[in-house]
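Every protein chain of the complex appears in place save one, which is left out.
A, B and C label the chains in the order they appear, each numbered from 1.
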Amino acid sequence: MADWQIDLIKVVFIWVWALLIAVVMTWVERRASAMMQDRLGPNRAGPFGLLQPLADGIKLFTKEDIIPERARKILFILGPPLFALPAFSAYAVVPFGDKIVLGGKEIILQVSDVNIGFLYVLALGAIGVYGMVIGGWASNSKYSILGGLRATAQLISYEVPMGLALLTIVLLYGTFSLREIVLQQQGTFLGFLPNWGFFKQPLGFIIFMVAAYAEANRVPFDLPECESELVTGYHTEYGSMRLGLYLFGEYVNMGTLAAITVSLFFGGWGLPYVDMSRFLGPVSYGIASFFVFFLKQAFFLFLFVWVRWTVPRFRYDQLMGLGWKALIPLGLINLFITALLVQLTT
Amino acid sequence: MVRRPVVKKEYTLGERVYLVEIGKGLGLTWKHFVYNVKASFRKGPHTVPTCWQYPEDRREIAPIFRGAHMLQLNEKGQELCVGCGMCARACPAKCITVKRGKPAEGEEDKYAGKTMCASFEIDMLRCIFCGNCEKACPKNAIVLGQDYELAEYDPNLCIYDKKRLLANFHRAKAEGRLKPPRKPVPVDAPAPKKKTPSKATMTKKKGESGDSEKA
Amino acid sequence: MAKQLETICITTGPVEVGDYVTLNIGPIHPAMHGTLRVITKTDGETIVSAKPEIGYLHRGVEKLGENLTYSQFLPITDRLNYCSAICNNVAYEMAVEKLLGLQVPPKAQLIRMIMMELARIADHQVCVGILGVDLGALTPFFYLIIQREEIYEIFEWHHGARLTNSMGAIGGVEADLPERFHEKWPKLRDTIRKANDETDKLLTHNRIWMDRTIGVNAFCADDALNWGFTGPMLRACGVKRDLRKEEPYLMYDEVNFEIPTGKHGDVFDRYMVRMLEMEESVKIIDQAYALYKELPEDAPLMKKVPKIIKPPEGQIYHAIESPNGELGFFIKSDGSDKPYRIKIRPPCYMVYQAFEDLVKGEMISDLIACLSSLNVIAGELDR
Partner (left out) sequence: MSLKDRVADILGKDLVALNEFRGDLCIEVPKGRIVQVLAKLKEEGGFDFLSDLFGVDNLDLYAKAAKKKKKSQEESEDTGETKGKESVQPRFEVIYLLLSLSTNERLQVMVRVPEDDLELPTVTGLWKAANWPEREVFDMFGIRFKGHPNLRRLLMWDEFQDHPLRKDYPLEGKGEERHLNYDIA
């Protein structure tokens, strides 16, 4: 088993895993929203409707692929992949588990431990915006252009508070690499609290979560694709699998953001008070750590769905107002205070 | 330019911070979520009380529901319709065409009245299911049943002919979904008038409506 | 009487200069209720001018009315405001009864009142639910619509149809309150209130909702009167005027209820007025039900009306308080069995013509919020 083969397996595994999360998420979204709204949700395709995402996928595949009149053809085709691929590639730096010993070789459960870590994720988030804007502009419809316009303003202006919140994490742990940050979050802090970023940086966590909802276009911030005003915004003119790619990209984006939240603020794969490596074998420990990570990520994915079916939508200028007038000043103050504290304590 | 009243927004602290109210909202949806998840594990199709699995678990339909029409037979199996066409005149959508005919020699006993309807067609695409035909029918022959699945693949099938209406009746009878006889409506009849309305009341009525003509 | 609230008004809105993107929020659009169309000129997101265009659901109801007899026209009336068809039916029946000059027996009046208030609750539920959906909150819609299903079940068991009711006939009601009403109503009035409380908890104090609705296309009271507003739209502007109190019909003078009014006529006030009106309607139904129980079991339900109705010559106008406002029927009869001229005064017609003044200078999202708070129904608008 040469090194590159192991990496290939890891890449394929995380690619399939991201797809699986996105597929299951469509089902979770429809069932959870049904349960919250006193309905049943899909329960015909397979037990509890579990094959419904498969049915949706087939439906999207078989639909006719329409390119609207006088749309810019190349950009129209380029839009969806440009939106979906950055979301997939952001999984590369996600530490989805500790390490596993297989055939005498120690494998780190992370595709690549890049030392600039979540800066890479931020950069990919910015590229994702291009997918929306190009798709909106190329489909030659006023609603799409408005959707694309809103997408640019919203995502660019919410990258700033997200960056500020992440800067405070860098101040705390001194490194960008996600794996080191998760390693530093094991153990306890002030005696009883687990040594998580959430307890050290509550304000940073809130700013990051709000910015993450804006990044993923989830409800309070889903103006670029709201169906009541802009007839599903930038992907109005899209049809079969291109629309599928857009919707898929959205769920994969949610998965990435949930993974980043877990690894930065909730201690990645470690359980709070229990050090699993002591009483679990090397192989089972790797799988257990992966499982814990997935559980935490699942909770945050469910939170995305939960908030979506409870809260109304912002208006465009309130969205901007919240971003610039509330989150960025808060982020700066938070950065200043943490810098002060870190300077005094070390 | 539009005159608009100036609206001052004063929020309490709880409202100013988004998260307090959003938390309450999340609590409410969580309550519904838990209740419905428990309900969906219960046996039986009708688990979530407000949601029916349509083809398997049908809703209970009121006996006086205005659905697809049917031509009724009396107990002795005789057709009640005499082909008088009152329903065709009462129909606002003019979708009923009735042709009256004499019963053939041998089949007098198949019909309740002396005459019968040779052909009875209802264009279900035009019908608005208002029930005027049922109210207008003197013999209580045409009645709206409880059937609401009227979709057809071929528009010509949407013109119900006499055979189809009788088939509707037999199907409803078989499933015990016959229309209950209409309860007589208590009418607030004025004091019983004298045999022939006296000259005075006639002229008064005419007089009263007369002056309105003056305009 | 209309008590004016002096509110300070400032003139806002951009000056129309230069060319703008004309955004055609067309007859087929998720937020356009029924077939409504607004041709807006937008400067970025703010709306410079919004020209509503109607007529896409014009079925010539009035021309039809001149060729149908009085009882044949009844089913046509419940295709006007199809969210609360019973109010149209009763309005038309009472107009013809005023033409005939007859008074409906008390039990029929009470049944009509109960059914109309149920239809009012159903209409407000749809309007508030759709307002929530258009602003992104999809969940309250389902809580309200489930209660509407229960109300439709009572309609179905009373006169056989859920949406296109054609309830009763000219001269009274054709069926007594169904058994289903007696057993369901005590529980239903609590679940309706619970659904309203849940919507209230999800929306009213939520800052996102308040930012989206407070101060959005606020409207002065005197402008509203000048434009001919009636119903919840007028009451939201602060004018305390309700036909059930000003010109009591049926037995509304023997039932006491308040009239909720707003202050600024913005989307939040319209939403609150409709929510509180649902509460008042439940109270009215309780009192009417109590009066109903005092009447003897076999009290008359119908007035003796000839089979073919031939009212005397003359013209009358009769208006009732429908969920959207003053719904009036003007009938001119020439003595034959067909009305010579029928004119329907739809409440949302006057409200929708002021749409440009309501929306100018606001954003596209406010246009959508405003339209669903007006509760404009295309069937009633285009007749």
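The rule we apply is simple: contacts are C-beta pairs under 8 Å (C-beta built on N, C-alpha and C of every residue); 3 or more make two chains touch, one makes a residue touch a chain.
Note that the coordinates shown come from a computational prediction; the quantities given were computed from them, not determined experimentally.
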Hidden-chain contact residue, picked from the options C:Lys107, C:Arg148 or C:Arg345: C:Arg345
On chain C, residues whose C-beta touches the chain left out of the figure: 1-2, 54-55, 58, 60, 62-64, 66-67, 98-99, 101, 225-228, 241, 246-247, 314-317, 319, 326, 328, 330, 332, 334, 340-341, 343, 345, 349-350, 353-354, 382-383
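Here is the rule we go by: only the chains that are shown with their structure count from here on.
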Pair of chains joined by the greatest number of C-beta pairs in contact: B-C
Far-end chain from chain A, centres as C-alpha averages: B
Mean-CA-position distance for chain C and chain B (Å): 23
Mean-CA-position distance for chain B and chain A (Å): 53
Averaged-CA centre spacing for the pair chain C and chain A, given as whole angstrom: 45
Per-residue overlap in chain A, given as positions that touch at least 2 other chains: 36-39, 309-311
Where chain C touches two or more other chains at once, by residue number: 139, 146, 202, 206, 208, 211
Residue numbers on chain A that touch chain C, as the complex places them: 33, 36-39, 142, 146, 219-220, 222-223, 226-229, 231, 309-318
Residues of chain C touching chain A in the complex: 21, 23-24, 29-31, 45, 132-139, 142-143, 146, 202-203, 206, 208-209, 211-212, 363-366, 368
Contact set on chain A toward chain B in their complex: 32, 34-40, 43, 206, 306-307, 309-311
